[in-house]
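Take a look at the structure set out below.
Left out: one protein chain. Kept in place: all the others.
So, chain A:
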Amino acid sequence: MPSRTVSHGSSGRLRGLFLMMVLVFLESSVFTLAFASSDQHSPTTAHSDGRKATDHGSHNNTGKAFPVLDLNYENVRVPFEISLWVLLASLMKLGFHLVPHLSNIVPESCLLIVVGLLVGGIIRGTGETVPPVLDSKLFFYILLPPIILDAGYFLPIRPFMENLGTILIFAVVGTLWNAFFVGGLLYGVCQIGTESSSILSRIGLLQCLLFGSIISAVDPVAVLAVFEEIHINELLHILVFGESLLNDAVTVVLYHLFEEFSGIGTVTLVKGFLGVISFFVVALGGVLVGVLYGILAAFTSRFTSHTRVIEPLFVFLYSYMAYLSAEIFHLSGIMALIACGAVMRPYVEANISHKSHTTIKYFLKMWSSVSETLIFIFLGVATVAGPHDWNWTFVTVTVILCLVARVIGVVGLTFIINKFRIVKLTTKDQFIIAYGGLRGAIAFSLGFLLEKDHFPEREIFLTAIITVIFFTVFVQGMTIKPLVELLAVKKKQEAKRSINEEIHTQFLDHLLTGIEDICGHYGHHHWKDKLNRFNKKYVKKCLIAGERSKEPQLIAFYHKMEMKQAIQLVESGGGIKLPSAMPSTVSMQNIQPRPPTKPAAERAIPQLSKTKEEEIRKILRTNLQRTRQRLRSYNRHTLVADPYEDGLSDLFLKKQKMFQIEKKLKEMNTYLTVPAPPPDSPTMCRARLASGKHTDFKPDQVQKGNKMCSDPQAYSIKPALNKVPMIQVDLASPQSPDSVNLLDEFGQANQQEEEEQGLMMKPPSRPREGKKPGEEDEAKDQQKLMRCLSDPGPSADEDEDGAFLP
């Protein structure tokens, strides 16, 4: 949507901005009204409950006319308020992109906090008490899981595993160091620096350590929010982000440990030892719970081929249950969620349909985005809500200590880590890692959870926590982008993963495993290889349905790439203009000597006039529509798979056709006297439909040498496009089984003799020697087809453009 507003120019943006402000004002006024009226209504709940008021006492409704329009806010109060908050958050998100230049200077998280402050201020200004919105239960059970699941499901496994040692050291040792350093020094400052009667000196060591453990954890939400906008290189991103995820275990253990200790009051060595053990239990237990649920989810997805509509639900439910189950036992819920998402992803994605995959992706992104926005707004509101107890010494010492501890921790740990890393971390990297240690809402919620009677200094803690959060988010968040530019830190490479990389990566894996085996060393590659082998042999067979369990990773990757390109092809206008960005369809440069730039490519394609292009497009659209209208009625529970209605099959054909044309043209370039017809020429349209065996079209017998077969489409376009030159392209080469087996539904007749036809669909001309491999392939491809097409979605009509969107 931002792109559309940009195209309208600045006036459009200003208009949108103005509208936005109006909406926001309206909404905040509704908010305050809601709060005001809620107070008014609460004493009169009896009145509102009596919707069937006729039964109540005589003071109700005697002599009153039947209420045509009645105001009853109390019943919908809670959902209404929740929706208002979410709406506010979403509108804010929209608004930021409309204001020019704002999103470049200030990260979104800062703006959202400011908005929260404003809303809190408005609510307080109208005299109402600000609701305690950042309730810990709400935060930990509703707001946090979507963000973590989104992170875990899309976690880049390879860089994460490669750097796992580094990440673990930063997460565990770094957090421990931070906690003890900050807590211990704070205690020292409190005891020494102030008079003995002041409130600070009454804070015990354990309380300080508890505070240290709360404040020392790097927050994944804040890190995500800020790092998302600076597009830093993958290594740094995964290091800081991984650390923020994995330090949850440490935080949980330390928090419970110190909370319990400060309740009891005595610390023994045994208890300390138990604390260490509990760390391992919490971390590994969380991961175990996550893995268990992940495997369950993968196993369930194996059987969902007939009810594709609820596939995404399984993913979300199992993950949420993993989180909740871990929380039951006080294990690390975040690690459970990450483990669940990461484990289930490869298997679930092999099983579910393409649309479910898109659904999962977009739901996760949507929920995590809204959650993040809400969290920051609530932080702002909670700041206004208080209660606060500002203590200059405590707060400033905390902020300074946090910074110092982080820097020392990162530098010291990197010095040790670099001895074991192949790619060393440079000073620049260290700076970014230290600077990216942002604190966020988790710290606040943990502080909020403290009980007032155990911790009389709770307000001081909360104030300090909020100050640190504000400092890191505002100061560090705002300045990290210019610093990244200034230090010329490597940015994220935008290159997409190509088939070359995939092959090369696997090749190198095998090579290095071999070298390690020759040296007799059981290193990193050896174990990775063993895990892959185990995965291929046993796990994949259990968890992936059907033939896909045997699919090698390379082939799966290739298919994914082909699918993406097919979708891109249609999005770019059906291939009439070949975008030079797509390598495998850049064909014409093989004919032209030099340069293979865009003008050359366009020169080779005949320049159809605009009207003709439009006609071709219209024809294609009507064709696709017409096939859809032939759908039988269906119900939600049994989605009838009609292969013709999904445009994906057409895309595959189109793409394969283009590939074939380009190959043929390359071989025939010296004989080319007329340019090739555009890939969407009427020959192709007709050919695609004419060879249909099960369609209702029933074309007449295709005549040899005559491309004008009589199907309805041909008649409509023939007069308009007979001027387009066509060439007979001899498709002697066997087509790839991908495209062909998709066509098995179209035509299976042995059409060897129709080779002179030119652009006609054909089954593979390979000899049918081994029936078995052929059958396997066909079965596999059929299944591939069914996976793509078996799930038309809830409604065929709105599916029209849905299939073509990535």
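Throughout what follows, contacts are C-beta pairs under 8 Å (C-beta built on N, C-alpha and C of every residue); 3 or more make two chains touch, one makes a residue touch a chain; residues count from 1.
Going forward, contacts and distances are computed from a predicted model.
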Refer to UniProt and select, among "EF-hand domain-containing protein", "WD repeat-containing protein WRAP73", "glutathione transferase" or "Isobutyryl-CoA dehydrogenase, mitochondrial", the name of the complex member that is left out.
-> "EF-hand domain-containing protein"
Tell me which residue among A:R302, A:K481 or A:H525 touches the hidden chain in the full complex.
-> A:H525
Please give every residue of chain A in contact with the chain that is not shown.
-> 420, 422-423, 493, 495, 497-501, 503-508, 510-521, 523-526, 529, 533, 550, 552, 554-555, 558, 583-584, 586, 589-590, 659, 734-738, 764, 766, 773, 776-777
